[in-house]
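Only one protein chain is missing from this complex, and each of the others stays in its spot.
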Amino acid sequence: MENNDKTIEIEVLRYRPEEDEKPFLQSFKVPFTDDMSVLQGVQYIKDYLDGSVSFRWSCRMAICGSCGMMINGVPKLSCKTFLREYYPGKITLEALKHFPIEKDLIIDLSDFIGKLESIKPYIVPSAPRALEEGEYLQTPRQLDRIAQFSSCINCMLCYSACPQYGLKPEYLGPGAIALLHRYNEDNRDSAKAGRMQLLNAQEGVWDCTLVGYCSEVCPKDVDPAAAINRNKVNSAMDYFLRCITPRGGN
Amino acid sequence: MSTRKPYVRPMAGWWLKNPVYIRYILRESTAVFVGIYAVILLIGLIRLSSGEAAWNGWLEAMRGPGAILFHCVALGAAVYHAITWFAVAPKVMPPLYFKGEKVPLEKLVTGQYILAGVIYLVLLGLILWS
Partner (left out) sequence: MHKRSNEPIVWSLFGAGGVVVAYSMPVFILITGIAAPLGIVSVDVLAYDRLAGFAAGWFGKLFLLVIISLPLWQSAHRMFLSLHDFGVTGGEVFFRVVLYGAALWGTLLPLYLLIGM
């Protein structure tokens, strides 16, 4: 560690399920250099100050989606956020909002995983395809329809941003709907009708009130708000035209 | 035996904790003023259908200081509704292409302001001079 006098205060919302009834804040003084990420800050705490502090991380480069947490009340990736953005002020870390806290900065994300599974996040081809038929050909325009939404790294910051998910956890939520949209819009896929049923439910697109914060916090510019609200139009058209197009419209 | 004991944090007061949420609640609150003004117009229509004296009574009621104060606040609410509406409306539209390039959302926001400006001027013209 570089020898310098600068320190920054990092406050962590602690919660140890076997010992605590409810979470509490614990403050640490961490040596500061202007190239340190918040992840490095909390790693310093674990390595030198309190080995029991628990948090998820992996790639350190904003692609794995593991290190999401509330940083001064805003959901961010800790590897993509830097101590210098807050220095000399205090940083308060909390587990991602709207999810149950397992321990310290670790959340129970089983609800999100279940929702991800429910949307069939894979291409369902319309007919089995033999190897001899070769690869699917996709024009740049067709790829453009899905590229933005396929950038999702499942980091769940959007769920922490979304107050509707916080108020009603049954809501499918921004990340799952953005990924659902990615597959519906892929010209190689044929499972749109089934996925529409998820969207058409109240807990599908209709729990969204277009707060729009999900798209603001997304570290990959996926714009889940656009995915959800375009599908409000799709869902409404499906609703009104279902007598004319019994297969659910397209 | 599992020692898990997940802690669920309460949502009470959620909208006070982030400026983004406060602006959202402000946006939703404009609905109250929009609704009241629409009712005022409805009452005006009822008076209009009841004859000249009733209509003039409605016009007179608009002159009260309380009424004018309400309408100033309602104007602010309607304007804030418009600003926030134009900001999010592009999210509802499918991707638009112009000359092969995708139109960025910011242009769609600007476009709505221009359209609104034109419509406001047309309406003002019709109301004041036709």
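Read from first to last, the chains carry the letters A and B; within each, the first residue is number 1.
Here is the rule we go by: a contact is a pair of C-beta atoms (placed from the backbone, for glycine too) under 8 Å apart; a residue touches a chain by one contact, two chains touch by 3 or more.
Bear in mind that the values here come from a model prediction, so they are computed numbers and not experimental data.
Within the full complex, the residue among A:27, A:190 or A:209 touching the omitted chain is A:209. As for the chain not pictured, it touches subunit B at residues 11-12, 15, 25, 28-32, 34-35, 37-42, 44-46, 48-49, 52, 55-56, 59, 62-63, 67-68, 70-72, 74-75, 78-79, 81-82, 85-86, 92, 112, 115-116, 119-120, 123-124, 127-128. By the touch definition given at the top, subunit A reaches the unshown chain through residues 163, 167-168, 197-198, 200-204, 206, 209, 232, 235-236, 239-240.
Following the convention adopted for this analysis, only the chains that are shown with their structure count from here on.
Computed centre separation for the pair subunit A/subunit B is 30 angstrom, with centres defined by C-alpha atoms. The part of subunit A that touches subunit B in the complex is made up of residues 15, 17-18, 22-23, 73-74, 97, 100-102, 108, 144-145, 163, 166-167, 209-213, 215-216, 223, 225-226, 228-230, 232-233.
Here subunit B touches subunit A in the complex through residues 3-9, 11, 14-15, 17-18, 20-21, 24, 28, 87-88, 90-95, 102, 105, going by the rule given at the top.
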